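Got a structure for you, questions after.
Note that this complex is displayed minus one protein chain, with the remaining chains in position.
The letters A and B name the chains in turn, as written, and every chain counts its residues from 1.
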Amino acid sequence: MIHPDRFFDPDPAIRKVARELHRRVVDLPLICPHGHVDPSILAENRPFPDPTDLIIIPDHYVFRMLYSQGIPLERLGISRRDGEPVETDQRKIWQTFGENFHLFLGTPTRSWLEQELAEVFGIEKTLDGETAMEIYDEIAAKLATPEYRPRELYDRFNIEVLCTTDAATDSLEHHRKIRESDWEADVRPTFRPDWAIHLIGPGWKEEIDRLSQLTSKEVSSYKDFIAALEERRAFFKSMGATATDHGVATPRTEELSAAEAEKIFARALAGNATGEDNDRFTAHMLMEMARMSVDDGLVMQIHPGSYRNHNRALYETFGKDMGSDIPTATEYTGNLLPLLNKYGNDARFTLVLFTLDESTYSRELAPLAGHYPAVRLGPPWWFQDSREGMTRFRELVTETAGIYNTAGFNDDTRAFPSIPARHDCSRRIDANFLARLVCEHVIRESEAEQMIVDLAINLAKQTYRLG
Amino acid sequence: MIHPDRFFDPDPAIRKVARELHRRVVDLPLICPHGHVDPSILAENRPFPDPTDLIIIPDHYVFRMLYSQGIPLERLGISRRDGEPVETDQRKIWQTFGENFHLFLGTPTRSWLEQELAEVFGIEKTLDGETAMEIYDEIAAKLATPEYRPRELYDRFNIEVLCTTDAATDSLEHHRKIRESDWEADVRPTFRPDWAIHLIGPGWKEEIDRLSQLTSKEVSSYKDFIAALEERRAFFKSMGATATDHGVATPRTEELSAAEAEKIFARALAGNATGEDNDRFTAHMLMEMARMSVDDGLVMQIHPGSYRNHNRALYETFGKDMGSDIPTATEYTGNLLPLLNKYGNDARFTLVLFTLDESTYSRELAPLAGHYPAVRLGPPWWFQDSREGMTRFRELVTETAGIYNTAGFNDDTRAFPSIPARHDCSRRIDANFLARLVCEHVIRESEAEQMIVDLAINLAKQTYRLG
Partner (left out) sequence: MIHPDRFFDPDPAIRKVARELHRRVVDLPLICPHGHVDPSILAENRPFPDPTDLIIIPDHYVFRMLYSQGIPLERLGISRRDGEPVETDQRKIWQTFGENFHLFLGTPTRSWLEQELAEVFGIEKTLDGETAMEIYDEIAAKLATPEYRPRELYDRFNIEVLCTTDAATDSLEHHRKIRESDWEADVRPTFRPDWAIHLIGPGWKEEIDRLSQLTSKEVSSYKDFIAALEERRAFFKSMGATATDHGVATPRTEELSAAEAEKIFARALAGNATGEDNDRFTAHMLMEMARMSVDDGLVMQIHPGSYRNHNRALYETFGKDMGSDIPTATEYTGNLLPLLNKYGNDARFTLVLFTLDESTYSRELAPLAGHYPAVRLGPPWWFQDSREGMTRFRELVTETAGIYNTAGFNDDTRAFPSIPARHDCSRRIDANFLARLVCEHVIRESEAEQMIVDLAINLAKQTYRLG
């Protein structure tokens, strides 16, 4: 069902080299330095409940496409905030999914799912309206067996290290449980303080309260806030974290004076912060995070340029992560000037930049990465984490930044059983990209043989300081 | 002369599949939901006067390229507003065209014309300075025969439905004549109220006067204006229209209060509207048009991002549509927020988005179309309606939005005899795109066989609610 040559150029010369390069990395372990797997599933190691709950309900890549064609989220079992009833018949939801699986033709979601169904669950048929129930039953039966529990899948997937993404106020209890267990796996948290920094976000005050509870001193000033974040970073680091992550509307950076920062923070505590306060404070906190990274060695990641919850009606009914986060044009050259001028030449600092705006690849990101010692480019993010998207990234970035200023692959997923398919896709695309360079006599095959290993595992390990 | 494999990848595996997919759609009827054919030619069915008048003079794609190389428009027979003499020797104009036909090498204009000359007119030679007169005579002779009258060509082209584009104040007399004739063709108008909405455009007041004359009440207020547009939409619908079209500088949307709208409209009537009045009113009218579309079911199309008549000297001498409409960067995510939040989840509403800014394909348009039930992406527009442009569109859009959130093909042309070549080009590019996916094992050939039919006709019919 899954073709051994998938994603390889049909040109026989390229395909031959691509196969050979892919063969060198196909069995290497998976390095997962950035993702959204819920650590509780690995801490508790309970069986996954059923196919629908595993594959459809948590994955906004999946249900956004069904929604775009007029299928209400209620019919897909997505919980409403107001508690109004939604479909609970998991088989019925799966049937709807199967009947509409053609909508995903040509998308990475379909490719990942097909590979996951075939290679993780041994499904031999194509999912459609006819086969949906049969496939549901087959997956459900497997999920009930011990081999399909999370830790067993993790080991079978040959994951060498997996980093999760965690709020600054996460207790990391699940991580503690994993570390204290006799299961030998390298699962690490990542420090993501967005909800503490986003002064005007919903629940900000509660996040500050949690921060107060978790740290040695109540957070009643900007100075306390900084101290609390430093304390939490140290805790994350003690729990294995090697990186931080920052989701921001823009990569604007700007250093405020301590007095200005205190004023804004005080306004926020009083519930009076403005949008501009928030923007400036976020710009300042990126500077602060860079400063702390220079000190504690945590690799800093910036994910800018997503307009979150664009569909407000949907957000109000169902909450966030409903597939309506829409990218916007993003500017790096000017926005990052203060941060890179202050920290970009520092050998202790690593900054991984992501984008949803592909026009910046060749215009801004590759030139920045090809110059500043601190900068590495993250792999194609989100909508661009795909066959064509990854190819464009390599084509637009490599000539200016080379491959050694890129951060290798990360799967960025909350869909745990799709992890092997995602890494395999990336390795295939990189093999195919290098194979074309070999066949166009830009690089030699012996050079490509080292490069494919670097792309598959070494760059991720080096960039994220893993092992 | 016209190679049967044109536009197909030379890779033998891809070419084989592309041929087979193309074979399945090559004889399907043409669905033309958006274009600029003058309905009078079909209403009157008079012979086309001569090759120059048919192919050169009305087509700014053609003469803009000659102009860019220093050939004055006067030498190409383009009428001047001031009545000063221009070249009237049609053979001499055609000769100039032939001598410069190499300028179009590699452009879609040349590909379309070559196919049109070969397949519509049976020309067997390449157009150049040597062959120009011979080819002119051959076309002229054919145009004089009954088989080359507009309706006969329409039938021979196998057009199933053709929509024109018409001002809100068009009487639709030509459409009436066609409908009342015994010629069985499905020719429909499209409601395009740009000139009534563009408060500061030349002739706006006259357009409002025409609106008053054509509707039941004089338009002396914003409220009247809205009522008049609703009345005209109903009339267009009664004449077969299924869609509206809106050419705007930006896709900004913003709802004004009725009082604000009244104030701006009053200023416009008094001749005092400002640029910002116009921008806000246009933004508001897009909201109004969406509201009406929800009610009457007319599909809404937005064509933003062209700076019209950039070359003012040329505009003053020759008028509009002289090839100097130049695209600008276009922003959708923020601009469409109000409209999509109010109407984007409504199952009754279809909004087709076009762009001239390809950087928005993967960044904004595909994510919007892959989420909002109302949104469909129009095919590559204008400069991008080309072999490479259509390929980029599919590559940049499909992975995020699939093909089922795209609107199929439309030829958008005023060059009537080029219609078959344009549809064939699109079908070939789509076949080639799918063939590559098949050969890279992203989709199966059986899946591509359905997809190519959907791309060639079904998506256009569904999106535009035709038949």
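Note that in this section a residue touches a chain if its C-beta (ideal position, glycine included) is under 8 Å from a C-beta of that chain, and two chains touch if they have at least 3 such contacts.
Since the structure is predicted, the reported quantities are computational estimates derived from the model, not experimental observations.
Listed residues B:52, B:96, B:293 or B:384: the one in touch with the omitted chain is B:384.
Residue in contact with the omitted chain (choice from B:48, B:104 or B:236): B:104.
Even with one chain removed from view, chain A keeps its contact list with that chain: residues 11, 13-14, 329, 331, 333-334, 337, 340-341, 344-345, 347, 359, 362-364, 366-373, 375, 395-396, 398-405, 436-437, 439-444, 447, 450-451. One chain of the complex is left out; on chain B, the residues touching it are 3, 5-11, 64-65, 67-70, 102-108, 111, 126, 307, 310-314, 323-329, 356-359, 383-384, 386-389.
Everything that follows uses one rule, which is that only the chains that are shown with their structure count from here on.
Each chain gets a centre from the mean of its Cα atoms; for chain A and chain B, those two points are 40 Å apart.
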